[in-house]
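Sharing a structure here in structure tokens format.
Apart from one protein chain that is not included, each protein chain of the complex appears where it belongs.
Presenting chain A:
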Amino acid sequence: MLRTIKPKNARSKRALEAREPKEVEDPRIAIFVKGTHTGEVVKGAMKDLMALKRPNAISFSKKNDIHPFDAPTSTSGSSSNQSLEFWCAKNDATLFAVGQSTKKRPNGLSFVRMYDGKVLDMIEVGIEKYVSIADIKSAKCTPEYKPLMHFGSELFDTHPRFIQLKSMLMSFFNGEEIDSICLTGLEYVISVTCAPTPATLNTASSSTESTALPKVHIRTYTTKLLSSGTRIPRVELVNMGPSLDIVLRRHTTPDPEMLKQAMKRPKLKKTDVEKGLGKKKKNMEVDEMGDLRGRVHVGKQDLGKLQTRKMKGLKGGNFEAEDAEEDGEEEEEQGGVRKKRKTSS
């Protein structure tokens, strides 16, 4: 859809190369876009989420006619999908938060994740209760710091929809892989907890659509570290906005082929194997000098089948031959050997 841009100067070439795929990815950029009808709740929620997501967030100011859960009409997907793909390509953004409030689905917020310029999966939630950052009077954290995340409920490990929600929220806020973090910079935590699991969900029945899924509470707290006498400080939490109570609505599962491609990991380099990562290979080890050593197992050798006739050193008998008559003895030996060879062949 977009024309491929050929860079005309070094600056545009650098900008283009920054968008190319890398082994360790940059943090995902999210676009916050409003649908045709939004209310105060949805607007406020999107504004607060963007504040948490800064600086990797873009907010579209105009309202757009976008319905992510439209059925695909043409081979290239629905027109909404095409809009999403276009915005993804133009802004180099791989996450979307679409806010839309209708009579049937009030205060709806859809999270969309992209892979390779195409929609990977979508989750729609409805906001039931919302308290903004401005409404909670407390000290706020420094913006643009990385949040800690906490997920509370066994459903986040067992139920497929909650696993998808956890994966989506982690991609949204904490998705980038980093090497180290400043311990003084751990200022706030986003806590996502479920309501108690109703008994019907625990039974492994196929009719999961009929039972209502429990509500999800998203709370954000600033951390206060108190000295505890040991190296690890005691933490106390202070409520900071926003706080959302959401209920899961529609969702789409990712295409298994696309998901398989998206989950591919780069091959481990030698440095990582030395560090001890990767599969525990039994025949590789790092010795004291820091070199990577391997063992090759050749298998057991059948010593009976060893060809000893061609090894002169193993000729038994005249080992303690007299030194004086070495030459003569040697000649005899050679003659003897030659005779032996003739008989054997």
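Rule of thumb we're sticking to: a contact is a pair of C-beta atoms (placed from the backbone, for glycine too) under 8 Å apart; a residue touches a chain by one contact, two chains touch by 3 or more; residues count from 1.
Throughout what follows, contacts and distances are computed from a predicted model.
S.K.: Determine which name in "G protein subunit beta 1 like", "ALA-interacting subunit", "Ribosome biogenesis regulatory protein" or "Very-long-chain (3R)-3-hydroxyacyl-CoA dehydratase" the UniProt entry assigns to the undisplayed chain of the complex.
M.R.: UniProt lists the chain that is not shown as "Ribosome biogenesis regulatory protein".
S.K.: One chain is left out of this view; which of A:L109, A:C194, A:L213 or A:I246 touches it in the full complex?
M.R.: A:C194
S.K.: With respect to the chain omitted from the figure, which of A:K22, A:K90 or A:R309 is a touching residue?
M.R.: A:K22
S.K.: Which listed residue (A:R14, A:R54, A:K90 or A:H150) would be found touching the missing chain in the intact complex?
M.R.: A:H150
S.K.: Where does chain A touch the missing chain, residue by residue?
M.R.: Here the touching residues of chain A are 20-23, 25, 28, 94, 113-116, 120, 146-154, 156-157, 166-167, 170-171, 174-175, 177-186, 189, 191, 193-197, 217, 219, 221, 223, 225, 228-237, 239, 254, 259, 261-266, 277.
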